[in-house]
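All protein chains of the complex are present and in place, except for one that has been dropped.
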Amino acid sequence: MRKKPVLALITGGTFDKEYNLITGELFFKDTHLPEMFQLGRCTLDITVRTLMMIDSLQMTDDDRRLVVQNCSRCEFDHILITHGTDTMVQTAEMIAQANLNKTIVLVGAMIPYKFGMSSDGFFNLGSALAYTQVLPAGVYIAMHGEYFHWDNVRKNRKTGYFEPINPDL
Amino acid sequence: MRKKPVLALITGGTFDKEYNLITGELFFKDTHLPEMFQLGRCTLDITVRTLMMIDSLQMTDDDRRLVVQNCSRCEFDHILITHGTDTMVQTAEMIAQANLNKTIVLVGAMIPYKFGMSSDGFFNLGSALAYTQVLPAGVYIAMHGEYFHWDNVRKNRKTGYFEPINPDL
Amino acid sequence: MRKKPVLALITGGTFDKEYNLITGELFFKDTHLPEMFQLGRCTLDITVRTLMMIDSLQMTDDDRRLVVQNCSRCEFDHILITHGTDTMVQTAEMIAQANLNKTIVLVGAMIPYKFGMSSDGFFNLGSALAYTQVLPAGVYIAMHGEYFHWDNVRKNRKTGYFEPINPDL
Partner (left out) sequence: MRKKPVLALITGGTFDKEYNLITGELFFKDTHLPEMFQLGRCTLDITVRTLMMIDSLQMTDDDRRLVVQNCSRCEFDHILITHGTDTMVQTAEMIAQANLNKTIVLVGAMIPYKFGMSSDGFFNLGSALAYTQVLPAGVYIAMHGEYFHWDNVRKNRKTGYFEPINPDL
């Protein structure tokens, strides 16, 4: 079977943030993933499920457990998760501890998709979808066109880039 | 070594077309790939080489031989090629016949990158870059977030979608 | 009465052209004006009427007469007309000959609105809508943030800019 069904779990993050023109603040409405897959002319078998729409700094351990449950209890072997970048590594770690025999890729954006051509979101989604389909079972983070193993990555808060903890691995 | 050096070969195609506001026609100036990698916040080791800037309907066998030569004579094992979609499969076939032991991914766009948020180019580039890094040696086409083996894909000219010749493979 | 009702007549032109990803050619579907007025957060009393959706090089004298009739027989004193730039001046001339005591502003774009941030269409529409509301009765062309009297303007086909025939007037 060539096309592997993919589950896309939505948790919010910068990816899906929008600008509130009354307050001047960022907020969440609906996920833009279905629109993005359509613009990408994707005909893969993708199921989109919105678990929560939050900033990852607000994500609690209960929230993370919900993510893990959705990964373990579903019938999918290929799972893409949109996530705020600030605590993406923590969530990846908790998923990894569940020892699921699945390919699970977390992806985020540094600039909201709705901010137009300046956003990295559309590019990141394309690479994450590719990694979700072809990487062996494991938990990964896909950012900047790269993938990182969950246990060898950190977000550099000064530069805004994800980087390997040990670059030689 | 975690980060594999990638060679990006530019041949033109819809990807890099621009709108000439005097004639109302599409034309080529420079490739947008370096700008796109920057917006994607890519820090991978990518070398961009422009071989030609043409519509793939104009591509001759000499042009294709130039592409094959650049694939075979370079030191890179991971090669991404931007290409017009109309004859992408032909070029993939000629590269495959060279029997190079490298991962080579051809990618295109149905709408020029310069046409803004409606273009599929940025998404396709993200997925192609991922496939270039992780697929085993072989020649592939990356479109719509998917990858296709060079010998099991055709462009459906009615729908504008790439599809497998034999969907069961 | 502060807000003057405005009639927006649509004739097509580069303004409303879209990219056909199957043929690689430009074509017309629906006008983008209602969407553009909404993005501009316009609450003015604007009525949009699509007369035709054509390239202005294809516009016949019958087509132009239809435009003149719609200007003369309507109840509006402030009329904005979207029009291809190539024969905009001819249409303006025929409207002027009808000696209507109304403010009529023709506006176009050099790059289709759908081509994103590179298009001049949204800017031109903003200025044309302003001129339609405040210029005295007469027939004008609004391009590049400027307005031109119908009898002192030509399109420079080499540069793609509208310019006065006599710059001292």
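By letter and in written order, the chains are A, B and C; residue numbering begins at 1 in each of them.
In this section, contacts are C-beta pairs under 8 Å (C-beta built on N, C-alpha and C of every residue); 3 or more make two chains touch, one makes a residue touch a chain.
Because the structure is predicted, anything quoted here is derived from the model rather than measured.
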- [ ] Using the definition of touch stated at the top, determine which of C:22, C:57, C:117 or C:137 touches the missing chain.
- [x] C:117
- [ ] Can you list, in ascending order, the chain B residues touching the missing chain?
- [x] 116-117
Task: Missing-partner contacts on chain C, residue numbers - done: 1-3, 36-37, 39-44, 110, 116-120, 122-131, 133-135, 142-147, 160-161, 164, 167-169
Task: On chain A, residues whose C-beta touches the chain left out of the figure - done: 14, 19, 21-22, 24, 26, 110-112, 114-118, 157-160
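The rule we apply is simple: only the chains that are shown with their structure count from here on.
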TODO: Name the chain with the Cα centroid closest to the overall protein Cα centroid.
DONE: B
Open item on the list: For chain A versus chain B, what separation do you get between their C-alpha means, in angstrom?
Closed with: 25
- [ ] Calculate how many whole Å lie between the centre of chain A and the centre of chain C, each centre taken as the average of the chain's C-alpha atoms.
- [x] 45
TODO: List, in ascending order, every residue of chain A touching at least 2 other chains.
DONE: 116-117
